[in-house]
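Okay, handing you the structure first.
Complex shown without one protein chain; remaining protein chains in place.
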Amino acid sequence: MRELTYGQAIKEAMTLEMRQDEDVFLMGEDIGVYGGCFGVSLGMLEEFGPERVLETPISELGFVGAGIGSALLKMRPIVEIMFSDFSTVCYDQIVNQAAKIRYMFGGKNSVPIVIRMPDGAGTGAAAQHSQSPEAWYTNVPGLIIIAPSTPYDAKGLLISAIRNDNPVLFFEHKLLYGMKGEVPEEYYTLPIGKADIKREGSDITVATYGRMVHLCLSAAEELLEEGISLEVVDLRTLSPLDKRTIIESVKKTGRLLIVHEAHKTGGFGGEIAATVTESEAFYYLDSPIERCCSMDVPIPCSLELEKNVLPTKERIIASARGLMK
Amino acid sequence: MRELTYGQAIKEAMTLEMRQDEDVFLMGEDIGVYGGCFGVSLGMLEEFGPERVLETPISELGFVGAGIGSALLKMRPIVEIMFSDFSTVCYDQIVNQAAKIRYMFGGKNSVPIVIRMPDGAGTGAAAQHSQSPEAWYTNVPGLIIIAPSTPYDAKGLLISAIRNDNPVLFFEHKLLYGMKGEVPEEYYTLPIGKADIKREGSDITVATYGRMVHLCLSAAEELLEEGISLEVVDLRTLSPLDKRTIIESVKKTGRLLIVHEAHKTGGFGGEIAATVTESEAFYYLDSPIERCCSMDVPIPCSLELEKNVLPTKERIIASARGLMK
Amino acid sequence: MIENELIIEMYKRMWLIRKFEEKINEYFSRGEIHGTCHLCIGEEATAVGSIFALKKSDYVHGTHRGHGQAIAFGTDVNSMMAEIFGKATGLCKGKGGSMHIADVEKRYLGSNGILGASMPISVGAALALKKKKCEDTVVLCLFGDGSSNQGAFHEAMNLAALWKLPLIFVCVNNLYGMSMSIDRSMSDPDLTKRSLPYGIRSISIDGNDIMGVYETVSEARSYVLGNGPMLIVENTYRHMGHAKMDANRYRTKEEINSWKQKDPIKRAGELLLKISAASEQDLVQYESDAAERIENAVRFALESPVLAIEKIADDVFAGEVVSDA
Partner (left out) sequence: MIENELIIEMYKRMWLIRKFEEKINEYFSRGEIHGTCHLCIGEEATAVGSIFALKKSDYVHGTHRGHGQAIAFGTDVNSMMAEIFGKATGLCKGKGGSMHIADVEKRYLGSNGILGASMPISVGAALALKKKKCEDTVVLCLFGDGSSNQGAFHEAMNLAALWKLPLIFVCVNNLYGMSMSIDRSMSDPDLTKRSLPYGIRSISIDGNDIMGVYETVSEARSYVLGNGPMLIVENTYRHMGHAKMDANRYRTKEEINSWKQKDPIKRAGELLLKISAASEQDLVQYESDAAERIENAVRFALESPVLAIEKIADDVFAGEVVSDA
């Protein structure tokens, strides 16, 4: 099958949607001739023109709010926030407006907005440009939160996100943009709220998402040589969480390793652990639940320091080995 | 001993600090003649004058940022955000500035700011004025997070917070302001990062904080009649978390019930569960870990609906009973 | 003649608002309504004059002090009253309450509990109108003097002007944001200046003169359709406290009384008499009709049931979120 990068897959999803639905439009900073900070939308201005590839001033609060307002009038905006770290300046619009408008107003309307946000570290961009901020949002009812790990998933999930009538936060890991994978040419959707077992295994369930999926998969490959078999569950959607798949996997393996790039304390890993320990899977656990995450420090700039703050394949392997002791 | 309300205890802490240290000042909306939305600072303008009880326009981003800037120059601002829900509009200043400035700049400075925020539901103020937003912050390294449950704790912890050289988020539950308790007249501090066992017990560890402490205590009282003994651990500080106290308690009781008013999914309860299941206490657990929290819906306005969304003594009792089965 | 009828209609509507607010105040004062509320008594002409000048196809985004705006828009007072009483028959099923009256489907975009947040959302609504080529439709966004100090104001003004949107910004200047008078919250209290950097025309008018308001907004409506946004400052006063529990310590009795002399309803009544559009008796009749209408609304609200508890969790999301695409 044809291969696309993760970035191209995202562009294709947006393009297909914008071709078939006049109400879909893209909004954000430098998404036009510049093609977006990571080049994802390069060429879209030429195809769709400046009204549908709507460039904004540096006003995240303003344009995310504008996206929400347009969604209330049944447009389907895709809003790009250049770095997920900047969602702090429009946090109110996401948390108190987009997430709550439907419920608060009695369910008579909806806010079909997709907010795309590059996240993650590894580029040496330091503390304010390297975060994995999903846990800022997972305690907010009303938001759908997606973090795809492959080009295939990115395209299918983004189309589903655009079709969905609810606000969706769509986290794209910067280091994945250049990653290649098979992507069908046609229009397809993937289910929201369904995890995907990226690799089956019998000894340890690894619950993970985003870029970490790939580190876990290579750790799994390596560990197999030592006779340790990982089952890699790619959550794909964090909210709503596919509890069933995690629980069933843990019932099978008896061990749980949680891997995410966000800082450990207060990260989404806690939710995954709690999901398992409040379910019947609790009784199947053979060992403590382990979390392999970023250290609890702002992401440092220097290559060496940054590398040591983030989860690595080696740390994942060590965690898995620890669980088997 | 003399009794004060929780609100008076907070005022006393601020007053004592402002009397002894010229660098401490209070800033926020309507904190002057109005006395603050919940009347906490009533009378302070008269004692300290408008420069030290500095009223601000409706500009949370502006004045929280101003607090941070003044802290960089070694002032010790106490900033009141009228409702913790509004911290969304200045989220960047808290998360990307206050929390990170020290680390990012190599440790050469500090940001001694205290941000006081009334939180919680129960007043019928609906989705945008009733939240318990601590989990928006617990994944952010660099912040100290405190949520006192009694007048005594509030005074001692607030003084410690003001004395501390780091940014502190200080969550005050609105429904506690009127609650009375013994408070010594003198200046005293309480340790940050130390949980307090508000009631000893042998069957179930209840990890909780803020207003929920009181619900748990009365649940404990009632459950004792059925022969169920709860150990109520008041975390007091969420970041840094006093893991040791929780772990030791669970090792003793073998059961863990987590109670918080924030929504269940993505709430801080996950972190508590994970803390236990990755520690040696895991081996002592006799039953699944239970969470009793608010439902995953924006807080509704109507009395009946609101009541049913929040954790209640009855629900806590039911959860505890469930754990003993 | 047509104008006479218009004034009569507006006069009636103002009474409907006044009676609504007085009734609400009664119940609130007795503690019989759960929640908080912001009354607009004294400001009725800003709501009615502004909104009557719109066409049926136009959209309105109201403020936290929004009962009058919703009633001016034509929102059913029964459902509003039921909403404030927290009933299932309320506009938002009791989930929103006083601060979240909305009827998005009918183009009333709602009140907002977060000051400033409505402005970017209104920009988005107006953007959608432009995108959907609704050529004779505008958005009217109301906000208070205090709220104009939020950063959202600046971003929304710039975007609206840049995109030349059909958007009327109405600043309801009642001289105070809670206890903060406008000359203490703004470095220059001339609100009309605030739109000048964006090339947005502005005008300041007597907000208690119903016909003046009506005419200004009518003209503004035509203006913004061709020329992009405009700002209207409507100067008025709130007779009551900011919300429940307001000792009015920040204003003098004299000031309040002097503004009561300028009561917009009284003025409109005098106008009707002067132009012989109504007799003294008519006026009395209009008032008592309104009172009766409100009595009915209260009856309706009191007799209505609370939402069935099993429906609490409805309305968080639209449609099925966990899709099996």
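Letters A, B and C mark the chains in the order given here, with residues in each chain numbered from 1 onward.
By our rule, contacts are C-beta pairs under 8 Å (C-beta built on N, C-alpha and C of every residue); 3 or more make two chains touch, one makes a residue touch a chain.
From a predicted model like this one, the values you see are computed outputs, not experimental measurements.
Enquirer: Give me the visible chains that the unshown chain touches, in label order.
Expert: The chain that is not shown is in contact with A, B, C.
Enquirer: Given the contact definition stated above, which residue among B:Ile144, B:Val183 or B:Ile272 touches the chain not shown here?
Expert: Once the missing chain is taken into account, the touching residue is B:Ile144.
Enquirer: Given that one chain is not shown, which residue among B:Leu72, B:Val114, B:Met295 or B:Leu323 touches it?
Expert: Within the whole complex, the residue contacting the unshown chain is B:Leu72.
Enquirer: Tell me where the left-out chain touches subunit C, residue by residue.
Expert: 149-155, 157-158, 161-162, 184-188, 190, 193-194, 196-200
Enquirer: Residue-wise, where is subunit A in contact with the chain that is not depicted?
Expert: Those residues of subunit A that touch the unshown chain are 29-30, 32-34, 37, 55, 57-59, 61-62, 85-86, 88-89, 123-129, 295-298, 300-306, 308-309.
Enquirer: Touching the missing chain, which residues of subunit B?
Expert: Residues of subunit B in contact with the hidden chain: 23, 25, 51, 56-57, 59, 61-75, 77, 92-93, 96-97, 101-110, 112, 141-142, 144, 156, 160, 164-166, 189-194, 240, 242.
The definition used in the following text is that only the chains that are shown with their structure count from here on.
Enquirer: From subunit B, which chain is the farthest off, judged by mean CA positions?
Expert: The chain lying farthest from subunit B is C.
Enquirer: Please work out the Cα centroid separation of subunit A and subunit C, and write it as a whole number of Å.
Expert: About 40 Å separates the centre of subunit A from that of subunit C.
Enquirer: Using mean CA coordinates as chain centres, what's the gap between subunit A and subunit B in Å?
Expert: Comparing mean C-alpha positions, subunit B is 30 Å from subunit A.
Enquirer: Averaged over CA atoms, how far is the centre of subunit B from the centre of subunit C? Could you give it in whole Å?
Expert: Averaging C-alpha atoms per chain gives centres 35 Å apart.
Enquirer: In subunit A, which residues are in touch with two or more of the other chains?
Expert: 92, 96, 103-104, 141-142
Enquirer: Which residues of subunit C are in contact with two or more other chains?
Expert: Each of 90, 92, 95-96, 100, 112-114, 151-152, 316 in subunit C touches at least two other chains.
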